[in-house]
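Left out: one protein chain. Kept in place: all the others.
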Amino acid sequence: MSVLRIENLTRRFGGLVALSGVNLELRENEILGLIGPNGAGKTTLLNVISGIYLPNSGRIIFDGKDVTESPAHIRCRLGIGRTFQIIQPNQNLNVLENVMVGSLFGQGAGLKEARRKAQEICQFLGLSRIERDITRLTVLEIKKMEMAHALATQPKVLLLDEIMTGLNIDEAREVIELVRKIRDQGMTICVIEHMMRIIKELTDRVLVLDRGEVIAEGLYEEVSNDPRVISAYLGEEE
Amino acid sequence: MRNWRYIVYIVVISLAISFPFYAGVHPIHVATTILSLLALALSWDILLRGGQLSLGVSAFFGIGSYTTVLTHLNWEVSPLLSIVLGGLAAGVVALVIGLAVLRLRGLYFAIVTLALTFIFIVIVRNLTDLTGGAIGKLIPSVIFGGDPAMIYWLTLAIAVATIITSEIFQKTRIHFALTSIRNNEIAAKSSGIDIFKYLLFAFVVTAVIQGVVGGVHAQRFAFVSPEESFSLTFTILPLAMCLLGGSFSTLGSVIGAGGLGVLAEYLRLMMPRGHLAIYGLVMVMAILLMPKGIVGTIREQLVRRKTASS
Partner (left out) sequence: MLAKLRQRDYQILIAFIIVAAILAFWRPHVLISGLQRGSLYVLIALPVGIIYGILGILNLAHGEFMMLGAFFAFSLVTLTGIDPLIAMLPAFPAMFVVGIVTYRLTIKHVVRAPLNQFLLTFGLAVMLAEMANLIWTTRPRIVWVPYAASSATIGPITFGTFEFVYVAAAAIVLVGMFLFLTRTRAGLAAMAVGQNPRGAKLVGIDVERTYMMIFSACLAVLGPIGALFLIRHAIFPEVGGPFSLRAVSIVAMAGFGNLPGILVWGIGLGLAEAFVRSFRGWGGWADIIFFGMIILVVFYRSYQRRVR
């Protein structure tokens, strides 16, 4: 059963084709890895799925509904949650309040309920000292707060854009465990990641983008031996 | 600590209510003016919390003034009701303008709201039959028979209502919505916030407040004219007050209005022309030297001291 289906999606920025005829299917309760060299269009794909950009052509079917034209806030409420590669925490709110925003608007909770849910989620992710000013957080704490914020919207599908970047090995391991824990709660997850080790360890299935096109799809072992994938990555290292 | 706060509130409110009993006519007039500017400053700040810069305070003020006077004159509506209608008219204009421009926001919004004042000056000047053109209109009698104490209490009620509105905006989910929008619109959208809806709501509510203040002003002085009613003063003074006192908080505008309002009275007497230059200067200096305003700066110091000691 697919939760999210993307058909023939194309998105251009002026002359640049950031996504070209992308097809993708997210199966219920899987963890899909989205990889590709820098500028391949991974973030753009997430942006189109979450409604930040509208596609030039193609369709997005979420949970059986066509959401291609829906505005971003509606998609969030329907159950598409996400984090941002370039994080934008709200400095005017403390950690708990930042997380509360997710449940307040993502699922329309009242203030009290939102606070309770936010506390629960913070605890679930091991995020302590939640009344703190966010300017004094560690990188790991900020990443956890971003995840908590997305989780608070109670998504069916969670899109994570490079959440491990900037973390050391131990911290990344902790986050991997958390992502697994989140999946065990019944969520479907799509992660963008650069470190192959993490992809190998974490994901059920991998999709490779290069210059806006899907060049490979399948199990990590299959994909990592695909000559097109190897050349795409070699091309980047030159 | 908490109790202290309530005691302070009660003392301030009783002092404010009883003010006409121990003050002379002139101080009552000054206080009335300061209270109306306070309401304007605070209403401007409420929208700023959502990252939207309105330079059209005087437009809504003027729309309120004109609607009040015209409905009072032409339909013989009672003064108080005419003031309410003034607020509604301002709200309707904000709704229409907001529907058109609040999808693009940012600089577009600032430019359009600034232009609004000039547009209404042109409209009012040209609809001579209705508005009296460049000369304006007079009301035969001042509201409450010109009783300064009654006018003061009416203005006080409006200022307090604005303060309560501001606090409601600060204490409910609207606060979370507006501050998220100001922080980052894309992140806000992705958290399920309907940006357009919240900004439109804030824009209309603040325009209603500005229209009501304009209506009271018109009833108090019993006349409207394009230059007086749409004077940029009603944009510049509130902005300077809010920026000096500190934006994004209720207390900031209150303190800014109090401080600058008293100063404004002296300035007006000492510098009959060009005194607005001082407010321009206050705005510029506040932005450059004290972007958080008096309240924000003091609060920051307190927090720093607290964290240093703990």
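As written, the chains take the letters A and B, and residue 1 is the first residue of each chain.
By our rule, a contact is a pair of C-beta atoms (placed from the backbone, for glycine too) under 8 Å apart; a residue touches a chain by one contact, two chains touch by 3 or more.
Since we're looking at a predicted model, the values are computed, not measured.
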| item | value |
| --- | --- |
| Which of B:V25, B:L104, B:M150 or B:V303 contacts the chain that the document leaves out | B:L104 |
| Listed residues B:L37, B:I158 or B:L243, member touching the removed chain | B:L243 |
| Touch with the omitted chain, as defined above, among B:F118, B:F144 or B:F221 | B:F118 |
| Candidates B:L55, B:L70 or B:A257 - the one touching the absent chain | B:L55 |
| Where the missing chain touches chain B, by residue | 48, 51, 53, 55, 97, 100-101, 103-104, 106-108, 110-112, 114-116, 118-119, 122-123, 125-126, 232, 236, 239, 243, 271, 273-277, 279-281, 283-284, 287-288, 291 |
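One rule holds for everything that comes next: only the chains that are shown with their structure count from here on.
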| item | value |
| --- | --- |
| Touch list for chain A against partner chain B, complex | 50-52, 71-73, 76-77, 82, 84, 88, 90-93, 97, 100-102, 104-107, 110-111, 149, 153 |
| Touching residues (chain side chain B, partner chain A) in the complex | 172-173, 176-177, 179-180, 182-184, 186-187, 189-195, 248 |
